[in-house]
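Yeah, one chain of the complex is gone here, protein chain that is, but the others are all in their spots.
Right, subunit A next:
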Amino acid sequence: MHAGKWRFCVANHLLQYVIYLCCKEEKSQTRTYYLFANAAWFDIKIELYEMGWNLKDGLRECLVAAAPYGGPICDARPQLEIYSSSGLPLASFPWKSGVVKQLGWTVSDDLLCVQEDGTVLVYDLLGGFKRHFSMGNEVSQSQVLETKIFHSPYGTGVAILTGALRFTLATNIDDIKLRRLPEVPGLQGAPSCWAVLTQDRQSKVLVANGSHLFILDNTACTPVTPPGLSPQASSIVHMCVSFSYKYLALLTDSGHVWMGTSNLKEKLSEVDTKIKTPPKQMAWCRRPKSQQPSAVVMWDGLLIVVGECKETIQYHLDDDSILVPELDGVRIISGTHHELLQEVPGACEEIFKIASMAPGALLLEAHKEYEKESQKADEYLREIKEQSLLSEAVRQCVEAAGHEHEPETQKTLLRAASFGKCFLSNFPPEQFVSMCRDLRVLNAVRDYTVGIPLTHTQFKQMTVQVLIDRLVYRKLYPLAIEICRYLKTPEYQGVSRVLKHWACYKVQQKEESDEVIAKAVSVKLADAAGIFYSEIATKAYESGRTELAIKLLEFEPRSGEQVPLLLKMKKSPLALSKAIESGDTDLVYTVVMYLKNELNRGDFFMMLRNQPVALSLYKQFCKHQEQDTLKDLFNQDDDHEELGNLYVKASYKEQRLEARIALLQSAVDEYYKAKNEFSAKTTEDEMRLLRFQRKLEEEKGELLVGFSLHDTMTTLLSVGLHKHAEQLYKDFRVPDKRFWWLKLKSLAEKEDWEELEKFGKSKKSPIGYLPFVEVCIKHHNKYEAKKYVSKVTPEQKVKAHLAVGDMEGAAEAAIERRNESEISTVLSRCSATTDHLLMERLNRAKATAVKK
């Protein structure tokens, strides 16, 4: 292919180097493996694409940004151009805004353009303008000096160094919270280099000023020193942080590369590059779980890989290039080519190393012989089986296939694995099957026309869902759906989601009529599960097609989902009725509150009047929040009953008596209007009572105001104000029974037995005399109690006698009344020892009573 163009420069002091042509076939792929002194690691450089773009001056002198995970590339000269990884143009438009300082991509493939004044413009992948936001006043005043766009678990962030040499940072551009970091002491001009770190759930900035390093977080600026940094360095000229934010590499003016952990606690290695000019770019090139640190430094025309040992690998670059750090390597993009540089995966090394005796290598060999129908196949197999490493061999082949980019090589390895599997029983097939599936998907997206050069490791990290999203952003809907179906992704995560995106795109097509689009959408989405038509409708509305949005909303089965959009489209009456239909009270509240702020009061009340449910809910809200509004509402409805209740309630909150009485008077008026005479009368009584209580309070100094009638009388009686109590009794038409009970209790309480007797005799008791007996007993006065026993009605005689403990009397009464159950009651109270005779009599009486 392009082997002729490759040039390798191998350092002399390498003990050994190998150029390995991995496949014997004609269409071979060239690859270079460098074996380091300790034979520990290789480096592999894979050609991904020959760039399809046609750049006049290569990448010289232009602002370029490429997204990780094989994302798109963008470049801004007077013309802003967006390309896929394979160099196919996706969008192009003239740049008319201010001076762009930095370009960058978000995690969801949106393009960020940071301007000099701190405004950030957001475009989608196809060049459509989405929105813009500002990085704050301070930034726009002192202008942007440098910018870095970074990714963290919280999303995409922007860090800015202003002309005032202060850092401003936003961790997530979708939820902007600007943070201004503390000042760096002694900083005169722009720092020599800086980087953003994510540590302890916080984004921090690491700044180098000459040989001094500082970590800036929300609150402080802390000086730090990397352990074991060579003393000859007087300045740190470049730094880079690994993809996972775990590792840090520093390049000093003496040409040393220091590598260590990003918390600056541990040094991993230090290598002298022997080049003292400042580099163009530096990046980590390290696969996850790898033992060795390795970084790539790029100068004009030269690329150096540094690792753990003193030696470096050097490549010559023909062309101006840029480095794109990835999770498991570095992509190198030049004017003509797009290559991937990565550490050789363990499995590949085992299999393809010259004269390797690893089980995977033997299995591959065995399969080759088998294809040639040679008996050597058996020998190789036997060799593996003797060491019982066959399953290991299969595993290695499957894994290596995953790391290969060439479909032919993948196939060879997978065939070998499948061959090996035949000789194994109980080998779990999942790994093999899922690898085949994954590779099929990967090969599809790596295709030149799609241009997403993902490695298997990256694919696993980013997950299928994200890959589907990326395809959707590129409007590759058929491919996305195909992949979902192929991988059997659950419908509402897969196909439905893609269809939804498709529909959202569809509704923005201005040339088609509302009817056509609505029909097309409904036909295509008809049997897809979990579609939210409301989202599609929102899109339609956003692109100015309200009518279409309403049409689409009709398809939405969940009325709850329709409401927010209807509100946004100012279709409030419809929104209100939909909310009520949904039965979700919270939603009704949403609409009601919205309307309350939106409409003037009169219109608002009118609208509520037509919706009793909403009205009633709003009343509840007002009851807790706005009593005055509630009053207006009741007034509007002429609901005098409720108004009365409202006034009564308010009266209890009022401390001053006059105000209280005034409120009660209002309540009385309302009750009359409501023709509720009962409540009106009662309330009037209450007013009268309050006045009476106050008068007495002033005269006698007893605390009375606020008591109920009953309690007032109790208090009066207990302090001996019988006259006043009687007055209340007459004025308020207190039932006789209540008054008798009251007086009886209060007299007994005071043990005023004389008065009690007088009271008892004053007239015939409306409550009978049994209560007299019981109350006396309660106050332990048997003597007084007995006085009333004779007055008790015959029906209650037995009870009365029993209450005073007079067994004889009780027995007498019971026998006289010939009442069986009463006799039994008395009997149960007799004790066998003392009332022997009595019991006999009772038993006899009982017998006759039963007979009767």
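Quick notes on this one:
Going forward, contacts are C-beta pairs under 8 Å (C-beta built on N, C-alpha and C of every residue); 3 or more make two chains touch, one makes a residue touch a chain; residues count from 1.
Convention: contacts and distances are computed from a predicted model.
A single chain of the complex does not appear, and UniProt lists its protein name as "Vacuolar protein sorting-associated protein 33B", one of "Protein inturned", "Nucleoporin NDC1", "Actin-related protein 2/3 complex subunit" or "Vacuolar protein sorting-associated protein 33B".
Across A:Gln620, A:Ser762 or A:Ser831, the residue that sits in touch with the chain not pictured is A:Gln620. Within the complete assembly, A:Lys649 is the residue of A:Arg601, A:Lys649, A:Lys700 or A:Lys782 that touches the hidden chain. Within the whole complex, the absent chain has one touching residue among A:Lys737, A:Lys758 or A:His780, and that is A:Lys737.
Of A:Asp586, A:Asp632, A:Asp731 or A:Glu840, it is A:Asp586 that touches the chain left out of the display.
Within the complete assembly, residues 201, 490, 492, 530, 558, 577, 580-581, 583-587, 589-590, 593, 612-613, 616-617, 620-621, 624-625, 641, 645, 648-649, 652, 678-679, 682-683, 685-686, 706-711, 732, 734-735, 737-738, 741, 745, 767 of subunit A touch the chain that is not shown.
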